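Selected chains from the complex are presented in situ; the others are not included.
Naming follows writing order (A, B and C), and every chain is counted from residue 1.
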Amino acid sequence: MSTQSPPASPEADPRVRAVFDDIRATRKTDSINNMWRYLAFDPALLESTWAEVKRVMATPSALDPLTKEMLYIAVSVANGCGYCVHSHTAAAKARGMTAAQHAELLAIVGLAGKTNHLATALQVPVDIAFDQG
Amino acid sequence: MSTQSPPASPEADPRVRAVFDDIRATRKTDSINNMWRYLAFDPALLESTWAEVKRVMATPSALDPLTKEMLYIAVSVANGCGYCVHSHTAAAKARGMTAAQHAELLAIVGLAGKTNHLATALQVPVDIAFDQG
Amino acid sequence: MSTQSPPASPEADPRVRAVFDDIRATRKTDSINNMWRYLAFDPALLESTWAEVKRVMATPSALDPLTKEMLYIAVSVANGCGYCVHSHTAAAKARGMTAAQHAELLAIVGLAGKTNHLATALQVPVDIAFDQG
């Protein structure tokens, strides 16, 4: 069930082909997951989305690749995006996330969910000491 | 503005006093931030919340303290908890988060927010390959 | 700070006046809280919103008034609506909510926030036994 049909032959479009080739090269895999197959209904949206994912997630940076995937999972859980939770948990495991690390991630995400609700329920005023600007 | 008055003399209650002492000892600071001052209206809720925060966040574990604070920020942003974003950004900075790391965290959180919305808008079906059980 | 100016003399409009009079009569108070003052920029929106609040919240029904207010708080916390958390916590206290009941409400809301995050992070499949239709 989806709200747009993925193109039957997406790589017949050279713009889609170029993105899919770059995904395969960047990830060193032959597999293109559904997110990209479905975004291919609009090549411009596919291109800009992949370009940002590649720049933010697949470029060496101040944070290591596993930490980045765990941060992605954390946001996706809080936003309730089942597809994203699945795809980024798979990515985190591919980058070495152990079951113990997964459990700890869940413990933090669950605790944050809890204290987010408590702080909102109490409407706790922000401490002056936290202000940065 | 809050929905409960924080106790005027919270440490007159020995249960609150014990929690505050443990916060000061664990964090090596004299300061008790508002979250705990406001939760003190109910000592049992204060005790159980602090015990979980201490166990999950302040105990050596598979993830380093800065990563844990960044995960907490990620969830808090997605849940829209202003207090929590403030308090855990301050905690992350206290654990060494640089401006460059903060910017990268924001780039990931923003991108995840975007692709969460795209996947939900398309109702992309989960790839069989992602299933773990 | 708001996105619409509340009318300077809202009750000059007879439709607004009628709603405000009904709020005062229903709630047995002279005070009109800001939600209604700001909604008054559009009398039709004010009328339909108040009519629903009165029907759902201020009509004797299968649930008692305090339970109804606590359910309203629970939703408002999870949705992160600060105004609504404030107004319905005040309403719940006006209907007799004690500090102990408030603390218990918070404990449930916080726990639900936590397990919501855990179930989403694990993508736990729904038990067949839970299906009702």
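What we mean here is this: a contact is a pair of C-beta atoms (placed from the backbone, for glycine too) under 8 Å apart; a residue touches a chain by one contact, two chains touch by 3 or more.
Model, not experiment: these values are computed from the prediction.
**Student:** Whole-complex copy count for this homo-oligomer, where the file places 3 chains?
**Tutor:** If we count every copy in the full complex rather than just the 3 shown, we get 6.
In the analysis below, only the chains that are shown with their structure count from here on.
**Student:** Just how much do you need to spin subunit A so its Cα atoms sit on those of subunit B, in degrees to the nearest 5?
**Tutor:** Between subunit A and subunit B the superposing rotation measures out at 180 degrees.
**Student:** Compute the distance, rounded to whole Å, between the mean C-alpha positions of subunit A and subunit C.
**Tutor:** Comparing mean C-alpha positions, subunit C is 34 Å from subunit A.
**Student:** Would you mind pulling out the distance in Å between where the CA atoms of subunit A average out and where those of subunit B do?
**Tutor:** 21
**Student:** Taking each chain's centre as the mean position of its Cα atoms, how many Å separate subunit B from subunit C?
**Tutor:** 27
**Student:** Enumerate the residues of subunit B that touch no fewer than two other chains.
**Tutor:** Residues 1, 3-4, 45, 49, 75, 79, 81 of subunit B touch two or more partner chains.
**Student:** State the interface residues of subunit C toward subunit B in the complex, per the touch definition above.
**Tutor:** Those residues of subunit C that touch subunit B are 80, 85-86, 89-90, 99-100, 102-103, 106-107, 110, 117.
**Student:** Going by the contact rule at the top, pick out the subunit A residues touching subunit C in the complex.
**Tutor:** Per the touch definition, subunit A meets subunit C at residues 73, 77-78, 80, 82, 85-86, 89, 105-106, 109-118, 120-123.
**Student:** So in the complex, the part of subunit B that touches subunit C is made up of which residues?
**Tutor:** 1, 3-4, 41-42, 44-45, 48-49, 75, 79-81
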